[in-house]
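One structure below.
Only one protein chain is missing from this complex, and each of the others stays in its spot.
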Amino acid sequence: MGTKYTIQELIVARAAKELHDREFVVIGQGIAMAAGVLARKTHAPNAVILTEAGLLGIDPFKVPLHIADPTCTRGFTYSCDMIDIFTTVLNQGYVDATFLGVGQIDRYGNMNSSYLGDPDAFSIRMTGAGGAPEFVGYAGRAILTMSGGTFVEKLDYFTSPGYLTGGNTRYEAGMPAGSGPSVLITTRGVFKFDAVTKEMYLAELHPGATLDAVRAEVPWDLKVADTLKTTPAPTGEEIAILRSFAPDVVMGRKLQLEVVMQQVINLLTQNAG
Amino acid sequence: MGTKYTIQELIVARAAKELHDREFVVIGQGIAMAAGVLARKTHAPNAVILTEAGLLGIDPFKVPLHIADPTCTRGFTYSCDMIDIFTTVLNQGYVDATFLGVGQIDRYGNMNSSYLGDPDAFSIRMTGAGGAPEFVGYAGRAILTMSGGTFVEKLDYFTSPGYLTGGNTRYEAGMPAGSGPSVLITTRGVFKFDAVTKEMYLAELHPGATLDAVRAEVPWDLKVADTLKTTPAPTGEEIAILRSFAPDVVMGRKLQLEVVMQQVINLLTQNAG
Amino acid sequence: MEKFMDADKRMTAREAVARFVRDGDSFVFANCLYCMPLALTHELIRQGKKNLMAFQQGGIEEIDQLILSEVIDRLVIAYNFRAGGPRIVSPLDRALKGGKVVIEEMTNHTLLSMMKAGAMGYPFLPVLPGIKVTDVVRRRGFLGDQRFAEIRDPFTGAEMLVVKGYNPDFALMHVQRADRAGNGQLWGAMINSKWAALAAKKVILSCEEIVETEVIMSSPHLTIVPAHKVCAVVECPWGAHPSEVLGHYDYDFPFRALFVGSCANPDGARAWIDEWIRGPADRQAYIDQYCRRFGKKTLDAFRAKPFKSVPADYGSTFSLDWDEEGRSRTMGLTMAEFIAMLGEKGALIDGN
Partner (left out) sequence: MEKFMDADKRMTAREAVARFVRDGDSFVFANCLYCMPLALTHELIRQGKKNLMAFQQGGIEEIDQLILSEVIDRLVIAYNFRAGGPRIVSPLDRALKGGKVVIEEMTNHTLLSMMKAGAMGYPFLPVLPGIKVTDVVRRRGFLGDQRFAEIRDPFTGAEMLVVKGYNPDFALMHVQRADRAGNGQLWGAMINSKWAALAAKKVILSCEEIVETEVIMSSPHLTIVPAHKVCAVVECPWGAHPSEVLGHYDYDFPFRALFVGSCANPDGARAWIDEWIRGPADRQAYIDQYCRRFGKKTLDAFRAKPFKSVPADYGSTFSLDWDEEGRSRTMGLTMAEFIAMLGEKGALIDGN
């Protein structure tokens, strides 16, 4: 009998399996960083984690607040700048994988992290592009996770290149051979991309999730693998590592806001004089 | 009555006067470095010496062996790389002056430091361009010294841009307004450049030197200033500073080889076991 | 560009902003997310600067604060942190919607390449061409076509993408230490700092501590901005609070959350700015107010525990060519012997 787990633990543990030993992975924060660290603490001890802020070879003891947060680690092996990361590391083909959280995604894995609604009359500007367009464009592969985002027929804004209009169009536009999103892990299942058409299809269903519930979130006629697997539940070891390393990630954003805001109030009042 | 001095002391002291306080000066080695340091120790204490190797703000206690020799100084204020010096410092217009030793020079101050003789059938490859073309091209002005070099009608090889064919041709070729060689100090006199034609003319004769001797070294009909000045002899203070800081420069290359090679033999034999 | 050559440029943040910032200027943050120059940013707000154009890779709270205070009206940006999550309407959203600010969307790499090109004095630099297909390149903001251009590699004919170089009027920057002349030393996340600082026409620098120039000269590899770029040096402990400064303090998440929480509505955010930016006269007053409100222990809890780098050794063999007995190591002669030798060899000229 397995330990009970949160949906974030499932997503992180599944994402971690996508990273191999001795690989270079560019990571931001949150779920992505938790997945990278979990991989290093389990099957990929020689994977190298870097952030676009110029921190290469970090070994974080907590989840960084942002890509340039060096308080998560005492030292690292190489300190360079952001242009060095994009050129001498990424553009040289050294980055095997990038982990990325998704806002909006279409059937070919193209993504929007910039605007919700028509950009000329929008309602929300999301975080913006950051480093995503180049990392998704030039890393060996992109490992995507989505917990608050949406599938759309047409992106409100085209921030990061997936497989464009499918087939070879991505590579004809100049991106490296073989690169592109390899997997998308949501709260209900795991999606992959057809080797020829590059259209997204459902490859795994999470324990307890239903195909109908997945289809309800996807506005196009979603393709499904001939043999649909069940996503493995996180092991007790994985769960223990994650709860120790990344409790804030484990509980998900909603609970996090609730718990952390309570802690904020405690901290700011306990010493008030 | 002044102290007796060497010709190198005269040249260095005269060159030092060309540098002003609070200026940035790019320097290599030898006579040029001695001049820069002398200026800092006398009238230009806030001048900043940098080398193209990425050493900015050095305060040398001996003459460096080469542009990348950091053993002449314990620390400096800014360590960058060579491209940074050429772009973020030189190309931004921060370099007021460059000191440079000359191999061959023509009447418009164009210079050769690459080949003696036809480059396709040459006899001697000199040091090569190094950083001279860009420094002479882009520094506020170039302060030239020549002790072993020659005046020529036509350069064997065109390494560094002076005033090209005179007049405005230098600026039409894209070099910054006002830039170019400002002065050439040889073993016999001081040469400047006509404000309009940009042709070199003799401005000062060193004590004891004759106009005939100067003309004998110049293969074209050399123009001479209406009022030809006498180069000031180095002061006792200047001489004392130079003998302490740069005895190897003070004695000139021929004596230096002689004395230093004797010292080499002494050093290598005294401890031999 | 102008060189700033004064040996002592120390002044208050108030003096620095009053002397060196003009309404309508463009500026760049020479820190991004980490070690933010918030004391200086707050001074822009306190002095009511207007119509500034900001370049920032990644905003964390400073962009929303400047927008709420109507200091900036043009923004070139790649990323803006949304601590409240993607569905909360932010001050930036409201300002864009209301036409109070216009925006140019960039990526981290291309925006920083704009600065690097400007810093190097080049009109453009190449960037990774794969992003040509995205709306970041295809849609244009207020910079119009003065941003990306497509050219061909003259050696292979391949299609390339380049970005235009920019030189903002000034940069705001915070570092761990600097000397009086402005040699600033930063470590931790290097991100955009070097190129943003070197692109700007001048740098207004704040630091956790002023050190002697000897400290700088012992560690020139840490100098991120050389003195000649810096027009003002402001000694300002806690100058990046609530962001983090390695070796000094971690980020203050609870305090940061107070601002984020206040942004749920414009009045709340403006009240926060009145209380924490416009209210205190300077950073010391802000820290004093913090300690009165939340207790000095709360602030002290964020102080970093030391973890010192293994130093570099800049040592050489000698510190003078002349040894203890007054003999030149290069020549093996004393000064008197040297001068005598010059005479014997006929090298001395009598100028009289």
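Labels A, B and C are assigned to the chains in the order they are written; within every chain, residues are numbered from 1.
Convention: contacts are C-beta pairs under 8 Å (C-beta built on N, C-alpha and C of every residue); 3 or more make two chains touch, one makes a residue touch a chain.
Treat the numbers as computed from the prediction; the structure is a model and nothing was measured.
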Touched by the hidden chain, restricted to displayed chains:
A, B, C
Of C:195, C:302, C:322 or C:338, the residue that touches the missing chain is C:302
Which residue from C:247, C:266 or C:280 sits in contact with the chain not drawn here?
C:247
Residues from chain A at the interface with the omitted partner, ascending
1-2, 4-7, 10, 22, 24, 46, 48, 55-57, 61-62, 70-72, 74-80, 87-88, 91-94, 207-208, 233, 243-244, 247-248, 250-252, 255, 259-260, 262-263, 266-267
Spell out the interface residues on chain C facing the chain that's missing from view.
120, 122-126, 146, 149-151, 153-156, 158, 160, 162, 164, 176, 185, 187-188, 190, 211, 215, 218-219, 221-222, 244, 246-250, 253, 301-319, 330
Write the list of chain B residues that the hidden chain touches.
51-55, 65-71, 74-75, 79-83, 86-87, 90-91, 103, 114, 116, 119, 122-134, 137-138, 148, 157-161, 164, 173-175, 253, 257, 260-261, 263-264, 267-273
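One rule holds for everything that comes next: only the chains that are shown with their structure count from here on.
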Need the CA-centroid distance for the pair chain B / chain C, whole Å please.
36
Return the distance between the CA-based centres of chain A and chain B, expressed in whole Å.
58
Euclidean distance of C-alpha centroids - chain A vs chain C, Å:
30
Check each residue of chain C and list the ones that touch at least two other chains.
none
Residues in chain A with touches to at least two other chains are numbered none
